[in-house]
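Of the protein chains in this complex, one is absent; all others appear in place.
Our next item is chain A:
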Amino acid sequence: MAADGGRAALPCVFSPKSQQFLALCAQDGRLRIWNTDSKTLQQEYVPSAHLSAACTCVTWGPCRAVQDVPQRKRRKCEAGLAPELSDLLALGTAAGSVLIYSTVKGDLHCTLEGGHSGPVNSVQWHPEDSVLYSGSDDTHIAEWDLQTGKVRCKWKADRSAVSSLCISPDGKLLLSAGMTIKMWNLETKEVYRKFTGHSTMVMILCFATTRPPDSNGMYFLSGAAHDRLLSVWQVRSDGKDKNSVVSFTLTDEPQHIDLQTSNCKDEPVRLAVVCKDGQLHLFEHFLNGPCKKPLSPVCSLQVSTMKGDSPVPVPLLAAALCADRQNLMLAYGHHLQPVMEKTPFNTSERHICLVRDVHGTLSLSVDTAVSKVKTPVVNKQSKVLVPGLPGHKAPIKLTPNEAEKRKKEDSTTEMSIEERLEQIELSVGGRDAGKGTSSLQTDSFAVLLVQGLESKDQRILTKIFQTKKEMLIKNTVARLPPQAVLPLLEELSSRLQGHPFAALLIVQWFKAVLTQHTSYLSSLPDLVSQLGSIYHMIESRVKLYQQLTRLHGKLYLLMTQVATNNSAKNVGNISHKAKLVYEEESSDEDEGSRDEGRPEDDSDNWEEDEAAMELTEDKKNHKDEEDDMNDESKANGDSDLDPENESEEE
């Protein structure tokens, strides 16, 4: 059938009003309901005939309130109004039956059968009454009475299949379409108007205004298969409405549209159209009479994902305009696992491309979320700031105390020329001195260090910093030219942040630098900011020193006790046993006599058994305890010395 050829799209609908759910029929014939708030699979329903009679169309029923609001006198603090819930879904199947599914119950509500002989192409709920309309390939429209579940009325609507239906917001008119669009009066079931213009099957029908039909302000939209235009038709009271008044250009055949009517005069009608090529087009237009030129979208939106380095487009499945007029609810990705997202949109940009990581979230099996816990991504790329690292504290130049003042002075008062000259001289002298030494001793450590610092060669530097000889370090630092001092300090501080073991060696270098080059360092104008991070680091490391030594002391105490305990046990086990045989008996008697006094033990034998068991256990415990006692006394004797040792060490 032509209609089926055009209907490659799988049904995919957001629930009305607040878009809480997304109902989607995937290729496997299952209906899945996704929660757009938590972005998880809410329910999965497998129609009993999902393989033979695939679901062809899905429509959400009008929202129902969960319960009636009691009109009695209200108390001060009662429950708020129950939120509106979109509950019922009507599913048309290829077999001609209509299923009604309840999301609240998670089960089929009822089935409507015996209405059609061909596949159902479109299902529409009446906005107020509990009436459902369905259009089918068998060229008929059926009106179902949901209270009884029977066909109330059925009429032939077209010569070809009925591919699309739409009910006016006031519930009085019905649009049906095959090739031609017909407007029916629902009371009399008579054709009210006919609109011709599409050459292919009309797949989409949608009312654009809520105003009554007597005035000329009634508009509706239609879109047909293989047609890259959406047409707007005006229903005029004078009957001069043979041609469409406005058309919107698209990039491909429309698949899913959502329309937001205007509430007031200066608000345009908004239209979101998802095309077959996976793009979304947004239109804003004031519906006011004919417009000759086809309108182009205000904004086009596309989703893509990165596959390797090249972006790959991700098809959009559905889109809905949120009630707050600022956000757009999108569903994209695969039908089996769509990704839902609420994005704010701005119409200032004509083309928007959202880059999303779709593959990262795709998994083979989807469970309905039971745990309701989301885990945010924690990867290695995140940074960890611990006390001492730069960035943990403010860069020191800005401390509000004296440092700041000094800095301010420095920055405000310019250096006199004399000072500058002096500095130049100093540095020149330093460089000369450096050169002098280097010319004498080419293989010296200092030269190597300077070279390493200049070339930032990590290999050389690591080699140099591995020396442990104090004298060598001192001499090397002493021979260092002043301009190499700062780079050295920076290198040292960066190395100090690394492994604490390496820091042990670095500290010696630090010491040497600070003792040898204090005069040069103090002459630097931006000394505070240069050395700030080093200062922070030292401070934070030292801060923990006291606690660590305390911990060390405690651990040491424990470990020595454990050690002595073990050794004492190994040695003293045999000798103690003989001693204890005698004491055991005396304690046994004590225990026994106490137990006999218990009233509950008389009452049942079982308890006595237990008691007896416990007695023997107690004996053992007792013995063990005494063992321990002896051991401990020994251990204590040993460990008495420990605290003193500790304090000495500290």
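To be clear about the criterion, a contact is a pair of C-beta atoms (placed from the backbone, for glycine too) under 8 Å apart; a residue touches a chain by one contact, two chains touch by 3 or more; residues count from 1.
Here is the rule we use: contacts and distances are computed from a predicted model.
A chain of the complex is left out here; the name its UniProt entry carries, from "WD repeat-containing protein 75-like", "hydroxymethylglutaryl-CoA lyase", "Thioredoxin domain-containing protein 17" or "GDP-mannose pyrophosphorylase Aa", is "WD repeat-containing protein 75-like". Listed by residue number, the positions of chain A touching the unshown chain are 18, 20, 37-40, 42-43, 48, 61-70, 74-85, 88, 100, 102-112, 128, 130, 146-149, 322-324, 339, 341-342, 354-357, 360-361, 369-379, 381-387, 390-395, 398-400, 598, 600, 603-604, 606-607, 610-611, 614, 618.
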